[in-house]
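Missing here: one protein chain of the complex. Every other protein chain is in place.
Letters are used for the chains, namely A, B and C, taken in the order the chains are written, and counting of residues starts over at 1 for each.
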Amino acid sequence: METIIEKSLEEAFEEKIAKEIRIEPKDWMPEQYRKTLVRQISQHAHSEIVGMLPEGNWITRAPSLKRKAILLSKVQDEAGHGLYLYSAAETLGTSRDQMIADLHSGKAKYSSIFNYPTLSWADIGAIGWLVDGAAIMNQVPLIRTSYGPYARAMVRVCKEESFHQRQGFEIMMSLCNGAPAQKKMAQEAFNRWWWPTLMMFGPKDAESPNTEQSMRWKIKRFTNDELRQRFVDMMVPQAEFLGLTVPDKDLKWNEAKNGYDFGDVDWEEFWNVVKGNGPCNKDRINTRVKAYEEGAWVREAALAHAQKRAAREAANQAK
Amino acid sequence: METIIEKSLEEAFEEKIAKEIRIEPKDWMPEQYRKTLVRQISQHAHSEIVGMLPEGNWITRAPSLKRKAILLSKVQDEAGHGLYLYSAAETLGTSRDQMIADLHSGKAKYSSIFNYPTLSWADIGAIGWLVDGAAIMNQVPLIRTSYGPYARAMVRVCKEESFHQRQGFEIMMSLCNGAPAQKKMAQEAFNRWWWPTLMMFGPKDAESPNTEQSMRWKIKRFTNDELRQRFVDMMVPQAEFLGLTVPDKDLKWNEAKNGYDFGDVDWEEFWNVVKGNGPCNKDRINTRVKAYEEGAWVREAALAHAQKRAAREAANQAK
Amino acid sequence: RALVYDYTLQLADTSLILGHRLSEWCGHGPILEQDLAMANIALDLIGESRSLYQYAAELEGQGRTEDDLASLRDAVEYKNPLLVEQPNGDFGDTVMRQFLFDGFHFFLLKELQNSPDKGLAGIAAKSFKEASYHVKWSAEWIIRLGDGTEESRRRIQKALDNLWMFSGELYTMTDTEKALAQAGFIPDYSGLLSQWEAHVGKVFAEATLEVPQNVFMQKGGKTGRHSEHLGYLLTELQYLQRAYPGLEW
Partner (left out) sequence: RALVYDYTLQLADTSLILGHRLSEWCGHGPILEQDLAMANIALDLIGESRSLYQYAAELEGQGRTEDDLASLRDAVEYKNPLLVEQPNGDFGDTVMRQFLFDGFHFFLLKELQNSPDKGLAGIAAKSFKEASYHVKWSAEWIIRLGDGTEESRRRIQKALDNLWMFSGELYTMTDTEKALAQAGFIPDYSGLLSQWEAHVGKVFAEATLEVPQNVFMQKGGKTGRHSEHLGYLLTELQYLQRAYPGLEW
């Protein structure tokens, strides 16, 4: 009996996927689908939270009050994205505490890009322009992802991200149209962020084990290499517009494919950072763990107070 | 019998004092003399240690590498003074740990001047020039103080202090001969430090209960008001030389007394700071306590290691 | 006019410094939701300071910008009260600092809306709505932490013991404030004080906290005599404007 039911459930699930009908929390889904989603959504949530740190690093040193407010607001948006995404993942039956524990233990990953340091104000521009640009490219297709809560969270995330990307581009514009020291700062930041950004699309398709299944389930909509190519094709003209030089001697327009040829990413660096050896991996996790541990008493107090209050209210009603 | 011995001891002590012969650690001394000295020397030692903080506050922000080195070296000298003075006090039978405990509990005092904050680089100049100037005026007579170890410590302390004072004056000179912003910085610091410096000589003679006995024992050589007058007479011409305005509308040359008349110190502020209500009293003690507590494991380790090593050496010799 | 300029600058400094302190929390809060809340309050305060600096620059009429005013003055020229420059400490210290300030801010803005000075009144009207949210947020947290666990009560009481001595300065009027109050441009602070005492007393009672007695009230910030903490804050706040003066960012 059971296998029959399960089979029909699976067929129903596959049919929805085929018809582009959203899977919702109460729907049956294959265990592997659930796992893949939890992994991906929580990784995405963690990326938002850890991603607050490199940019947060310049909030107190922003060059003007206006930039300070914009940056603070942006980092705050990231905290908000983290919240939606944790909520979306919770609909799949994993608690936020569990996900955070996995982040802190190193079991769960977050986007490697946030393991690079922000060394100058121009990095804030570069992150907005390049990193958010790449994130959008990765994320826009997720608006059509098959799992409902994730897709809906992504609508809001993508809207805000594209706003952030414009702000990043604007910072780069100000710097590139500014004094020579500012232009230099911008180029230097561009040099440092270009390659790590290309790594954000993940390993080459040939070495990406999860891609095929994710594509089949319509969690993912394009391959890593496809997205990377699109990104390069989009950004090179923008760099030219800014007057910045792409730090890639192999970059060349390829008329035949109507896109750019470009050099190969340093995959050794990529895997090193993934394995925890990036410049800031340790600092990032230590910072998060410290914030969490130092906040434990606050969370306990909030819980204790809520319980006390509930007990008092219950007692009052009983009177 | 005992009273006779004690009486003759006391006579011998008084005779030495009268003949300006130094009292040494092994000599008999009246209990009150010992107490007065421990109080005074430990207070002096504490002042050196706490005094490291307001100036230390600008080490990382000194305006040039040369100034940074000079300031660091100066603050280091203060640590050195603290060391000699704790040693001198220890000859009177009180341990450094005990003295530090008294400082941290608030039982022992330190010079109130260090409860004022250093708010600009010019404060470093003002402290060297005014505060060290006042300290020297208080301390030079101590070279002739009746207790040997204290007097000898003061020889070295005074020599270095006068070097520091010259450096402070030099900083003020650079500022006063510098850009308008620097001159303004210097005047502003002078305004803030002038009155607290005058307070360094202690309450008016009429309200200084310990002065008389200390003078008789030749621990102290001049009264508070005498020293304060000398200080004003010495500093006013220096301020004029620098082009700074003394922030005292009552300041006036008095031909008759061949010295300056000057306004009255705000004694309410003085007693407030003494009582622990100065701008930095809490910060200073908290900082010291924190350093001491956070260093406990280091002191314990050093002790444990020394014991282990001694035990090993003893075992080796026993072989 | 010079008085209104001085006062506007004092308010601007106050909001900026407190907003800056709160912004230091960003990414390090104890609960994600509170990271958001503190960033929100920081944004409100920084926004308020910008309006105030712009207005001050306008009053001064020498072509200086909000950033000139914020970034090219040294610590002794800043006019914020000592309370707002105190370091963040733990979350309890931050909440207590905020709570002591929020009540003052709220009652002040409420009155300032009626100032005959249109500039101040306009800014106050805008910020008053935000301040109503702040005052609610910090009061709730005072109660939550005071009436939470034993540890949280100990911590928040300690924060109160440490910060209470800075509360008096908020209500101690400077010569500028006295003159403006006499001229009817700003409220007399004694009226604010009694409203504040009622608010604070009520919340502390619910939170089971005790106000320390016979505390000597520190002052000085409003006349430029700050703690040593402010200088470090300014090295960060002003760094880029100082390093690259006069550029657009």
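Before moving on, here are some points about what is shown:
Just so we're on the same page, a contact is a pair of C-beta atoms (placed from the backbone, for glycine too) under 8 Å apart; a residue touches a chain by one contact, two chains touch by 3 or more.
None of the values given here were measured: they were computed from a predicted structure.
In the entire assembly, the chain absent from the figure touches the shown chains A, B, C. For the options B:4, B:179 or B:206, the residue in contact with the chain missing from this view is B:179.
For the chain left out of this panel, the touching residue among B:212, B:226, B:266 or B:300 is B:300. Which of A:99, A:185, A:199 or A:291 touches the hidden chain is settled by the complete complex: it is A:185.
Of the listed positions B:8, B:76 or B:213, the one in contact with the omitted chain in the full complex is B:76.
Counting over the whole complex, chain A has residues 54, 57, 61, 117-120, 185, 188, 192, 272, 275-277, 279-280, 282-283 touching the chain that is not drawn. Summarising the interface, chain B meets the missing chain with residues 49, 52-53, 56, 59-69, 72-73, 75-76, 79-80, 82-83, 86, 121, 171, 174-175, 178-179, 181-182, 287, 290-292, 294-302, 304-305, 308. If you put the missing chain back, the residues of chain C touching it would be 74, 232, 235-236, 238-239, 242-243, 245.
Criterion: only the chains that are shown with their structure count from here on.
Judged by the touch criterion defined above, the protein chains link up one after another in an open path, with no loop closing it. Averaging Cα coordinates per chain places chain A and chain C 35 Å apart.
Measuring from the averaged C-alpha position of chain A to that of chain B gives a distance of 58 Å.
Taken residue by residue, chain C touches two or more other chains at no position, since every residue touches fewer.
Taken residue by residue, chain A touches two or more other chains at no position, since every residue touches fewer.
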